[in-house]
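Moving on to chain A:
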Amino acid sequence: MPTATLTDAARRAVSDVCEVRDAEPLDGVDGVVPTLVARPTTTEGVAAVLRAAAGHGLTVVPRGRGTKLSWGRPPTSADVLLDLSGLDRLIDHAAGDLIVAAEAGMTLAELQQHVGGAGQRLCVDETVPGASVGGTLVANTSGPRRLVAGTMRDLLIGITVVRADGVVAKAGGRVVKNVAGYDLGKLMIGSFGTLAVVTEATFRLHPVPAARRWVTAPVEDARHAQRLAQEVIHSQCVPAAVEIDWPPVAGGVLTVLVEGRAEGVDARAATVRGLLGDFATETEDPPAGWSAYPWGSPEEGAERPTSLKLTFALSGLGAVLATARELDAEVPIAVSGSAGAGVAHAAIPAEAPVEGVSAAVERLRETCSRHGGSAVVLDAPAAVKAAVDPWGPVAALALMRRVKDQFDPDHRLSPGRFVGGI
Partner candidate 1 sequence: MEGRTDTPAYDGHLGETGSIVDLGLPAPGGAFDEHHPPDAALVGDCVHCGFCLPTCPTYVLWGEEMDSPRGRIYLMKEGLEGEPMNDAMVSHWDACLGCMSCVTACPSGVQYDTIIEQTRAQVERRHRRSAADRALRSLIFAIFPHPRRLRLLRGPLRGLQRTGLDRALRRTGLLERLAPQLAVMESLAPRLGKPMPLPEHIRATGERRAVVGMLTGCVQGAFFPGVNAATARVLQAEGCDIVVPAGQGCCGALSAHNGREEEAQRYARRLVDTFERADVDLLVVNAAGCGSTMKDYARLLADDPAYAERARALAEKVRDVAEVLDELGPVAERHPLEVSVAYHDACHLAHAQGVRAQPRRLLAGIPGLELREIAEPELCCGSAGIYNILNPEPARELGDRKAANIVATGAELLVTANPGCLMQVASAIDRSGHPMGMAHTVEVLDASIRGVPAESLREGTRPSA
Partner candidate 2 sequence: MTSTDGAGAEPTGVAAVARRAAELLPEAGVITDHARLRTYECDGLTHYRVTPALVVIPEDAGQLAGIIAACAEHDVPYVARGSGTGLSGGALPHAEGVLVVTSRMRAIREVRREDQRAVVEPGVINLDVTRAATPHGYYYAPDPSSQQVCSIGGNLAENSGGAHCLKYGFTANHVLAADLVTPDGELVTLGGTAPDSPGYDLLGAVVGSEGTLGIATSVTVRLTRLPEEVRTVLVGFESTDQAGAATSAIIAAGVLPAAIEMMDALAIEAAEAAVHCNYPEGAGAVLVIELDGAADEVEQEYAEVERLCRDHGAFEQRLATDPADRALIWKGRKSAFAAVGRISPDYIVQDGVIPRTALPEVLHAIAELSASSGVRVANVFHAGDGNLHPLVLFDDAVEGAGEAAEQVSGAILDLCIQHGGSITGEHGVGVDKAAYMPRMYSDEDLDTMQLVRCAFDPRGISNPGKIFPTPRLCGEVPGRHKGPHPLQQAGLAEVF
């Protein structure tokens, strides 16, 4: 249960087992400033902190590298900010087996550097610069290459978590094929730190392809975009990514990435050029903003734009783009994302009026839902968050609550950030 200030006993319980300091405004989680910041450096350390917190009913919000703290709803309470940046070690890279195990606080970039040395990669794009492995996992962020390799869901093969009661548990293992027991890893993915604290993760890797080519073409309108996307998706060029870039008001560009062996890539890129029409161009470098979200990285201190994640059946791409264009009259919306996977992101500037944003969210949500998907407001200015339902309708919510109740019966892990007020 939330506590306004920590009792001495509670504070001591935590500081006895871990390096702590008082929190500063910069440690705020979406405007909610915690009381204490604890920075353990091992899984056992994390367990000790959580045990101590459990003993005193303290709420805990885990933080990787702090790049997505304002996503979701603000927590209803945050006694302890659990800083995991100290768990930043590479545990093991078995190149021959194409797996890597790392602690959750390690940055994605650093992990890529390690495995890159052996010509391998963790095939998940770094869409949020500086993100941690654990943060990427619990927020389930993904970029263009999700089309070819999937997301964290498809790459995670083993996980270590610490429960709210401080118990350490593992699931999965070091091998790709493993159906022993439940796949707790998948439950953790996208759970926003509300089920347990992820401290270690093991992933399958892919070889870095020898060559790559980006083929880009302008699209006239939403229907044209869908038609081209469908052509590419059903073709035999095996794209690694099919991305739509859809700025507000006018314009639009479809970009296809093919990767593989040099000669193969040449031929496939030519195929794609043929599909995309006369105005298609080909490069060996990624277009600007290739794997970045459309809302970019706002300046320090500046108000955040409204950031949305839109999902839809592939045949709904045109409708989603058309809706965005219609809404542009009131509120400029930039959309970009995977036309091949049916997952895109949208950005609405911070200055846009709350009513306009609210209406836009509703319209987009309705369109996505009609096409078998959803619209989630990942981040927004406080006023917008207060006015909209960021998560939207969620099926099986009752069952999700029961799972939460089992893992965190006292609701002390990141309370209030997630769906249904979890």
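Quick notes
One rule holds in what follows: contacts are C-beta pairs under 8 Å (C-beta built on N, C-alpha and C of every residue); 3 or more make two chains touch, one makes a residue touch a chain; residues count from 1.
The candidates came about this way: all candidates are chains of the complex that A comes from, given by their letters.
Computed from a prediction, not measured in an experiment: that's the story for all the values here.
In summary, of the candidates 1 or 2 that share the complex with chain A, the touching one is 2.
Within the complex formed with candidate 2, the chain A residues making contact are 94, 96-99, 119, 140, 142, 150-151, 153-154, 161, 163, 165, 167-171, 173-187, 189-191, 195-196, 206-210, 230, 233-234, 236-238, 260-261, 263-264, 266-268, 309, 311-316, 341-343, 368, 371-374, 376, 391-392, 394-400, 402-407, 409, 418-420.
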